[in-house]
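Apart from one protein chain that is not included, each protein chain of the complex appears where it belongs.
The block that comes next holds chain A.
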């Protein structure tokens, strides 16, 4: 099975020789014994280092076994609590190391444990980049760090995470776990850097919205079909504009530039659905009755909406030439002209006759969705 063109490594052996099956049988017995051991120990509240190591073994073999990740966290929580409540004097070495890191010894211990666990996750993440539980555990480790450690320590860890997630996205730019995680990381860094201000407002000095916007540009340029990158870009735009304190003209210029970008992409590859989604998003920001997409232009009323609809319908119409078999073009034309009819009424940019023509083409290209086209036809008829 392929994921975005990256072949998945088969975990099971295909070799059905007797020797191989014996080997596999032994492995299964060993695994089951290990599993039983871990479960028994945790039930007995044995949160020792031995148990911890056993969970490492088990998780390396099967990172999808989320209960064991829970157990691992139980153990870690137990250890952290013990460290932080410590009454005993730390050793000379530990004190010296803690001072160097500008941390009290107890917290330094916690930091070291967290770092060790993060290290443990790296080879697993490389091998299973789409395992929810690995990303989740990483998230938990960093959340714990933020809770127990001073900001300057925690933010270093988060910065390292940004590096890691960029690398993971470099390996597979369409891994949505990576993109989701990146948003989490950016939010955490912004919060920590703005000294407790609400990072969401984005007006603090820790604001990363410009660099993140540039990152989406970079990712799109290296691979146009990137739903996640386009989506992230759309999420960043409202904050970006308010961070730049953009006025009416600046906003208009910005929107036009985004339309120019997506049009250029659509001319290069109108068959790529992710591009059409972004085009739809841009159009949605202009729709005053669309509550979900924050407006880009200011003001943005019916006039603006109608003008842009007319412009884009014209632009998309031209894309038909040489791509008469592209269903997305017809879909877009029908959607936008439908909207235009609602906004401006009849006698506008597009005649109903032309719309029926497009629907006919669309039905021919995409017969599997006949039901949907019939519905659309009914709507148009009324």
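What we mean here is this: a contact is a pair of C-beta atoms (placed from the backbone, for glycine too) under 8 Å apart; a residue touches a chain by one contact, two chains touch by 3 or more; residues count from 1.
Quick note on the criterion: contacts and distances are computed from a predicted model.
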item	value
From "Rab proteins geranylgeranyltransferase", "Ubiquitin-like protein ATG12", "Proteasome subunit beta" or "Aspartate--tRNA ligase, cytoplasmic", the hidden chain's UniProt protein name	"Rab proteins geranylgeranyltransferase"
Residue in contact with the excluded chain [from A:70, A:136, A:263 or A:280]	A:263
Options A:27, A:77 or A:222, residue touching the unrepresented chain	A:222
Chain A residues that touch the omitted chain in the full complex	5, 167, 170, 218-219, 221-224, 263-265, 267-269, 319, 322-323
